[in-house]
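Only one protein chain is missing; all other protein chains are in place.
Going by the order they are written in, the chains are A and B; count residues from 1 in each one.
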Amino acid sequence: MMDISYIIPLFVAVPLAGAFLIALLGKSIKKFPDVMGVLITLILCILSVKSVLIHNTYGILTYSAGGWNPPVGIGMVLDGLAVFMLVTVNVLAFCVAVYSVDYMEKFTAKWKFYTLFLLMLTGMNGVVITGDIFNLFVFLEIAAVASYALVAFGTEKHEIEAAFKYAIMSTVGSLFILLGIVFLYSYTSTLNMADIANVIMLQGKGNIILLVSVLFLMGFGLKAALVPFHAWLPDAHPSAPAPISAMLSGVLIKSLGVYTICRIFFNVFGINPAISSTLMFLGVLSMLVGVVLAIGQWDFKRLLAYHSISQIGYVILGIGLGTPLGIMGGFFHLFNHSVFKSLLFLNSGAVEYATGTRDLQKMGGLKEKMPLTYSTNLVASMSIAGIPPFNGFWSKLIIIIAAVEAGKFGYAFCAVLASILTLASFMKVMKYAYFGDLREKWKAVKEVPFFMKLSMVMLSLICLVGGILVFGDILQGFLGSAQEALSRGTEYAFTVLQGIK
Amino acid sequence: MAVYLLCLVLFSLGIYCILRKRNIIKIIVGVIIAEYAVNLFFILVAYRMGGRSPILSEGATIKNMVDPLPQALVLTSIVIGLATTALLVAIAMKIYEKYGTFDITKIKELKG
Partner (left out) sequence: MDLINLELFKIDSLSTFVGVFVGLFTLLTVIYSFGFMDKKKGLFSYYFYIILTLVASLGVVFSNDLVLFMVFWGFLGILLYLLIGVGEKPNTSKTSKKALIIVGGADALMLLGLALIWHLTGTFKMDGMRIPLNSAEAIWAYLLLAIGAFAKAGVMPFHSWVPDTAEDALTPVTAYLPASLDKLLGIYFLVRLTLNMFVMNLDMNTFLMAVGSFTIIAAVMMALIQNDFKRLLGYLAVSSAGYMVLGLGTGNFIGIAGGLFYMLNGAICMSCLFMTCGSVEKNVRTMDLDKLGGFAKIMPITFITFVIASLAISGVPPFNGFASKWMIYQGIINVGKNGGSLWMLWLVATMFGSALTLASFMKLIHAVFLGQPSPENPARKDLAGGRIPKSPLISPKSSHGDRAEHREVNPVMWVPTVILAVLCVVFGVFAYQVPLKMFILPSLKMAVNFSGTWNATLATLLMLVSIAIGIIIYFLGTITKTRETESFVGGEVLKEHPDMRVSGVELYNTVQDIKSLKTIYNMAKNKAFDLYEVVSKIVFGINKILRYMHNGILPTYLAWCLLGMGILFYVLILR
């Protein structure tokens, strides 16, 4: 059983090695960054799918870095939730890497892009698989620093401004997380998350745990862009290059924010009604504020960025409900959102690539010139608006049913309201970007190159298949194990500690 | 207890600096101060009154040592802080290049 666990550190080691190699050789060998970028993400993608199978056969796996057993050494844990997140992150990373091959031709230093991209991926994978809370902080910072640099990648006026705001706010968030970790360490004298859970169970929850909860809610909430900690997101996400926007909105806010909230509040502290209702309230608030802000935007990517806030609200609402159905819906929506939001950002990138503008008012009639972008964008819009039979519909349905089951009728109604407004704002996008008369300016517009198309088609297929697979066992098993990992709560500690011994 | 309070004061100073100063360099300095306050706090938390350095030498017992782990962690944290600061300063320089000002309230082209 321990033999298989060699797979765990690979999720960190492979992209890190890739980043190193690209930084070393990328400048001199011309196609090297492209090939390496796609190859590394493909390997990770395969590994993550393999990890699903491994998890289904062997259950929770643990790995001790350097042979030092936790709680002394750094432990890595591959449980249902981690597997789920790994698949989400790496599948998305692969699609984005494929897209970048053509898209990043516009920029000069491609090797820098891929290096930073893989570093960010390292950070995200690390956050997901680590079982050590300080290690989690380190990986979180790796991913965050890489993302600051990537937001500023264009080095134009707005990119720089956005990157500065993002960096300052995110650093402040990290400070509070670190402070929380300090308090937690002072209380439990251990850093391994399973061990912390164990100690908390033995010592009972003091006030200090509540203080730490508040600090973590703020810190990770800021990373997850929950209202009122969201203000950096609509600046930062649109300013990055499109593939990075897709990564940031698609998976970064989830692995750094939502995943960590789940892991810490469910598995380490154990969920309680107060935290649960706080999460739900924050979720609903984000949902409504995000969508209302989105509907008035004219910048394509900024509109999408606000929708990320809104959709994260759904995820947090579902998870905050704490019922198995709610958690399941939340995770399903997390996966779906990362797929369709990435797709939408890639679409916006394609439009920007072809026309050079992000202003919806300047577009129009692109349906005929860019049929593939149009149809993939339609699929993604319908998914995010929750129109059947696309995947977004199912996750929203599950979340709404779960909310009603839990007796939260008001929250369920808010979810529906946000869904209507989402639909409205995406109808706006479709109308202004793709319908209407083609402008004289865009007569020469061409469809985007092959790799961009390939990536968009892959993602829209996932949107479609995700909607159909909801009936099958594959998705149930995949989501079910993630949901189970959370529902079991602090039992996590026993299972992990057992794995170590 | 007093040292902890001093730590808190330092942290508050940093946060105040981030919130109230308009010059972006000063904001960065504020971030650094707050960061160091947290690091200091981490070290202090691990300190035992009258403890000795956590080095296992011949004839010494493990009793009454300060906790060595936070020191290692703080080293990591300082490195992270360094990376962040370097990036922030680089961005600040670029901002001055593009906007011609260090005043954060004038750098507000992205809004709404």
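As a convention for this text, contacts are C-beta pairs under 8 Å (C-beta built on N, C-alpha and C of every residue); 3 or more make two chains touch, one makes a residue touch a chain.
Nothing here was measured: the structure is a model prediction, and the numbers come from that model.
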{"item": "Candidate in contact with the missing chain, chosen from A:403, A:445, A:482 or A:497", "value": "A:403"}
{"item": "Touch criterion as defined above, residue of A:387, A:438 or A:469 at the omitted chain", "value": "A:387"}
{"item": "Residue among A:93, A:312, A:421 or A:496 touching the omitted chain", "value": "A:421"}
{"item": "Residues belonging to chain B that touch the chain removed from view", "value": "15, 18-20, 27, 104-105, 107-112"}
{"item": "Chain not shown, touching residues in chain A", "value": "164-165, 168-169, 172-173, 176, 207, 210-211, 213-215, 217-218, 221-222, 228-229, 231-232, 234-235, 274-275, 278, 289, 292-293, 295-296, 324-325, 328, 382, 385-389, 393, 396-398, 400-401, 403-405, 409, 412-413, 416, 419-421, 423-424, 427-428, 430-431, 435-437, 471"}
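Convention: only the chains that are shown with their structure count from here on.
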{"item": "Computed distance of Cα centres, chain B from chain A, in Å", "value": "28"}
{"item": "Of all residues in chain B, those that touch chain A in their complex", "value": "11, 15, 18, 24, 27-28, 31, 34-35, 38, 41-42, 45, 67, 69-70, 73, 76-77, 80, 83-84, 87-88, 91-92, 94-95, 98-99, 107, 109-110, 112"}
{"item": "Of all residues in chain A, those that touch chain B in their complex", "value": "134, 137-138, 141, 145, 148-149, 152, 155-158, 160-165, 167-168, 171-172, 175, 178-179, 182, 185-186, 189, 191, 234-235, 239, 296-297"}
